[in-house]
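With one protein chain withheld, the remaining protein chains of the complex are depicted in position.
As written, the chain order gives the labels A and B, with residue 1 at the start of each chain.
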Amino acid sequence: MASTYNEKGTPSSATLSVRALHKSFGVLPVLKGIDLHVQRSEMVFVLGPSGSGKSTMLRCCNLLEEPDSGAILIEGDKLTGPGVDLNKMRQRIGMVFQSFNLYPHLSALGNVTLALRRVLKMPREQAESEAIAALTKVGLSNRAGHFPSQLSGGQQQRVAIARALALKPTVMLFDEPTSALDPELVGDVLDVMRDVKEQGMTMLVVSHEMKFARDAADRVVFMDGGVIVEQGPPEQIFGAPTQERTRTFLSRFHG
Amino acid sequence: MEAIIQQFFNIEIMIKALPLVLKGLGVTLLICAVVIPLGALGGLFAAIASVSKNRAVRWTAIGFVDLFRAIPPLVLLIFIYAGLPFAGIQISPFVAVAVGFFLNNSAYFAEVFRAGILSVPKGQTEAARSTGMTQGQTLFWVTLPQAVRNVLPDLLSNVVEVVKLTSLASVVSLGEMLHAAGLVRSLTYNASPLVLAAGLYLVLLWPLIRLISRFERKIDT
Partner (left out) sequence: MQMDMFLDQFLNQAVLVKYTPLILKGAGVTVLLSVLIVLTGLTLGAGLACLRAYRIKAFSFAIVIFADVLRALPPLVLILLAFFGLPNIGVVLSSFTVLFLVLSLVLAAFAEEIVWAGITATPKGQWEAARSTGLTFTQALCYVVLPQAVRMVIPPLTNRAIAITKMTALGMVIGVPDILGQATTAQSFSANASPLTLAAIAYVVIFLPLVIASRWLEQRFTQKGS
């Protein structure tokens, strides 16, 4: 991709930049130099075999894992380094987990308001109205008082999306958001993700929902063995992959 | 600093106290040897009764357990030791301690065993009964082994509690470790014998406590 570079040495237009990212667990190298730039309002899909480092890359993007080297930038601002308030930065990065990770002791509303009140220091009423707005976006304003144990998996994941969305993040990360769901509940969550994209959110999604990727993604990235093997528009990756490894991987999904 | 060493860690006095305190340790261990097996056995019976299908049996057992969990062991001990002579029943301190602690321990062991029994899935009993085993056989060969394994850390921590409990016997002048140490303290006006006893309790119980912590960590990971 051709892009102009600003003085910080990043593509000036990128909302999320991952540069020369390396990460090992002990002696096991998991990420071996990842470079990835996600533009404003772009939805980038990450595919790859199990163990290829997709989750690790995503978790490095909000420093749930500490990178060994390389840089993560949000709108040109470095995530690491001296004088960076990590918690401030994390507000700009929403994350949705495979296992939802809703707080079981709080209602759906409580799940969404917690960070609004404690991180953004909003007064209660304002936090609640923001939370209701976020829950409305995922179609669950009528479940605000329910606890996670009273919600279906799909509803829980939508609350988790609302929790991230309410902070008005610059970019949202999704790590296999539908793979813990019963098949009939997947559609609701994907619909919500599509809405979020249509409202202009920048999204980095790890998922194996190929059909959704084909329909909704702007770009597909194929990872294997800790590196990006190839990337391009969905038509190209699914239609005419240039790399052998990509073909082998995709053939398993086409049967 | 000097005063603390003089008053709490006086080696000379500790050495003088050692023979008596060690003799006391022997009595402590003897009480444990009597009370732990008895209490565990009593607790096991009470636990089995407390999950009985028979309402009367079940509630009697639960009533027994709750009553003796509500009464402080020292109250029970003094009631037996100082009270019974008024009724013309003379008993030795050792018997008073054995009876009092048996009642107290049975209640606590019963709670642990009961939790263990309830933790074994119903399917286990059903499977065993379906192979023709009697209710008793099922309990003995299928339910209890699993129950005990499930609550092993709790059983061990109960054992620790019993060993600590034996120190109460000093109140009725049974010459166990704390009583011996207290005696030397009152003769020397120096707390070192008590520190010596504390050290021996630590030697005795710390390994058990570490073991319990190890078990517990294994269970939740």
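The criterion applied here is as follows: a residue touches a chain if its C-beta (ideal position, glycine included) is under 8 Å from a C-beta of that chain, and two chains touch if they have at least 3 such contacts.
Computed from a predicted structure; not experimentally measured.
In the entire assembly, the chain absent from the figure touches the shown chains A, B.
Considering the complete assembly, subunit A touches the hidden chain via residues 59, 62, 64, 87-88, 90-91, 93-95, 97, 99, 101-105, 114-115, 118-119, 160, 163-164, 167.
By the touch rule set out above, subunit B reaches the unshown chain at residues 3-4, 7-8, 62, 66-67, 69-76, 78-79, 82-83, 86-88, 160, 164-168, 170-171, 178, 182, 185, 189-191, 194-195, 197-198, 201-202, 205-206, 209-210, 213, 216-217, 220.
Definition applied: only the chains that are shown with their structure count from here on.
Averaging C-alpha coordinates per chain places the centre of subunit A 55 Å away from that of subunit B.
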